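Beneath this line is the structure, given in structure tokens, with notes to follow.
One chain of protein is taken out of this complex; the other chains stay put.
Going in written order, the chains are labelled A, B and C, and every chain counts its residues from 1.
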């Protein structure tokens, strides 16, 4: 039985607690948060769980084998380092840290102590993303051509980081998991509409070798929530709409038509899609539940997780480059 | 009664003929196309209309007062100049010309001869875009913050121009009509996936003064057709989905929340939208029908059209800057 | 070349004219309507077509081989009988006639004179309905269990007949085409909300042998247009949404679960669909265009059409039974 402590009981922490509770091989022993009100809520829902405002109590507790960190990004580094130094395995919220240098130190520390360091790239554990990966790896997909994602939210300025560090990180983690190549450059533009707040909308282009391109549109100030990703292959294309309840993943047969014949053009222009459409049923198990179990099994079997610290580091490096490009109004930065 | 000649009977030409036919003050007298098959089709549907493969016949015809040009972009300049020199008013397909220098000459020629030169920015004549303009100009909208449009099509390589000159021109023309400021710079990225063909997908960011930003995502290789635009104001936001049959324009009340309170964050994150939604009924008259009538009335009243040559020129200048930026992988080009 | 005359140039007549024009083997020679304004419109769009307010002119014209009738239902019988007696083939709008006795006489007259009598059940000629028929006839569909259609319209009281005779006739004609058994009884309920007008909303249940049931919900007073049909088979199910632009026909794999296990129940209740989904691309050719050509070919080859007078008669008999049932507040009437 894995003893788990959770630090941070704000928006995401309750999901961690609930899902470690649901994992039959884990036991949540303690929750830490700065707010007594939040801790009272823990006490009411989980009478047997210890609560504290001091993370050090968790690190000192010999029954706690692993710590899950769901606090503001700026605090990830110190909390994770303290946990690792106390010999605890660490699951840390995305993005892994505020800088690539911090992330690198966390990875080193975990490696030196032979501890599991997992970064919570939740989407990697969804049935939809795994189905997409499967489709993309099949020969019938052809060569990957582009990845284009829109991920926009409702008027919420939530973080100590800009919108790319909050939302684009999801796409970057999905891309790292489903694509077989890595960005070699990034161009980003964006803006803040609220004085003294970080950029609330941003547009990233990632350049790859092999004539592949990716684009990510993130925005905290949208009137509607959108989570739509198009993935283009030379033989098939995918539409992934994470808000769709019944058809999250759609796969289209298609071909390119290079033509100037008016009749062909007319037919294509008045058409709404090409080829047949297939929408496989995807695993609907909550991603975080699978992730909690994966984390425990990695600890038990001393294996590297699917989303190790290195995955977190790669994304932070990209975000740093994107920040730099945004300052330079879109000038491409080589990774 | 305005005598009209149409040059080009490919994809768009038939719509021009049909709509000038429907305008009670106009009469289509002749259609010109290089293809005898296309001209035979004209003869079958419109028995009374003269057909020719030589545009000069139209220019020579004293009964023809105005010429509508729906040919490949590269031919716009020569055809329009010949028409203007023959004293004909000109309606020309978008984009107005292949270069800003050509566009400028067309404008000069029309001005010198006191002829109407209208560029066919069709969306400017839709009920939806006019409703959006009305909403944006109302005080209740607040200050404009962003314009973000996705306009993607089904696997068709259609033109002698790249995807920005084919699709982004629609958004640029809408922006010019609904916004009150003009881009001061542009950053663009994009790619071609078919050897020896122009870029088939592109992402543009337009920078404005006043903390406004615009973004346009265009793609010829999408599995699905998307025509969705978000327009953010400080008090209201608009979603414009041109493929929606019954709710093309939706207007949302909203406010920004700058918060770190977990409860507020949770509520906003699990919510799907903010505030009430209002979807006005918009005028569903075919845009090209209104445009044909507008063109005739401008000729009759000697007035400047809503979409004059100058509107076409401004967009061509932007597209030239975007081409340059795309070559430089996103480096911003000042307009 | 088939000489065609069209009677009635109201809502549907223009579609008939346009589509017979588009059929390369037919030629529209004359159009008849009571309204001079409507005839003026014909003259403007089709300069070569004769116009008249007297249908007898069409019947006398020896160049007219066939007559298409798109007038109010009450006039179908007389016009069709006159046409048949004049030796003309007849295409008549649905429903074929006001009573089954009239329909039977029309069929007899056409048979006696060896003329084609086609009732315009347009949906039978759509790509969607033909795809559905194909799926239902495949063994993988299993046994048919139910057909359930909702066909509701926007606040329009249009006809001299009630809503079943206007809208349910579409479903009854589709059912006759895709199902292999015929209703043995019908129960109908409904109501009129406008004084002195026929019922504007109605609910029909058709009973079949073989444990099959069909249900049709028609309404002229809906706030939104709905055209959604569910077809249940023992192994597969179909959703047909005629307003969907890109996915009109969806086919679902499924199975029935008879269970009281809470876990199974929970899983099914929180799920949004069962099994994989497949949406084939369907032929998008305008149905009336195919129907016009089919009508001409039946005349040329002396063949019975897919939608002969008999198909129209069967539906009128059903509608008469439904009217009777509605009067008796749902009491089933045996066919």
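In this section, a contact is a pair of C-beta atoms (placed from the backbone, for glycine too) under 8 Å apart; a residue touches a chain by one contact, two chains touch by 3 or more.
Note that the structure is a prediction, hence the values are computed from the model and not measured.
Student: Which of these, C:150, C:293 or C:307, touches the one chain of the complex that we don't see?
Tutor: Result: among the candidates, C:150 touches the missing chain.
Student: Which one, B:181, B:245 or B:334, makes contact with the chain that was left out?
Tutor: Final answer for the missing-chain contact: B:245.
Student: Who touches the missing chain here, C:2, C:68 or C:201?
Tutor: C:201
Student: For subunit B, which positions touch the chain that isn't shown here?
Tutor: Output for subunit B: 245-247, 270-281, 284.
Student: What is the set of subunit A residues that contact the non-displayed chain in the whole complex?
Tutor: 21, 44-45, 47-48, 224-225, 243, 245-246
Student: To test your reading of the contact rule: which positions on subunit C touch the chain that is missing from view?
Tutor: Within subunit C, the residues that touch the unshown chain are 9-11, 35, 38, 72, 145-146, 148, 150, 152-158, 185, 187, 189-191, 193-194, 197, 201, 203, 205, 207, 211, 213, 215, 217, 219, 221-225, 230, 232, 234, 237-239, 243, 250, 252, 254-260, 262, 265-266, 268-269, 271-274, 325, 328-332.
Just so we're on the same page, only the chains that are shown with their structure count from here on.
Student: Quick one: subunit A and subunit B, Cα centre-to-centre, how many Å?
Tutor: 37
Student: Just how far, in Å, is the C-alpha centre of subunit C from the one of subunit B?
Tutor: 39
Student: Need the CA-centroid distance for the pair subunit A / subunit C, whole Å please.
Tutor: So the centroids are 51 Å from each other.
Student: By the touch rule stated above, which residues of subunit C touch at least two different other chains?
Tutor: Those would be 245-246.
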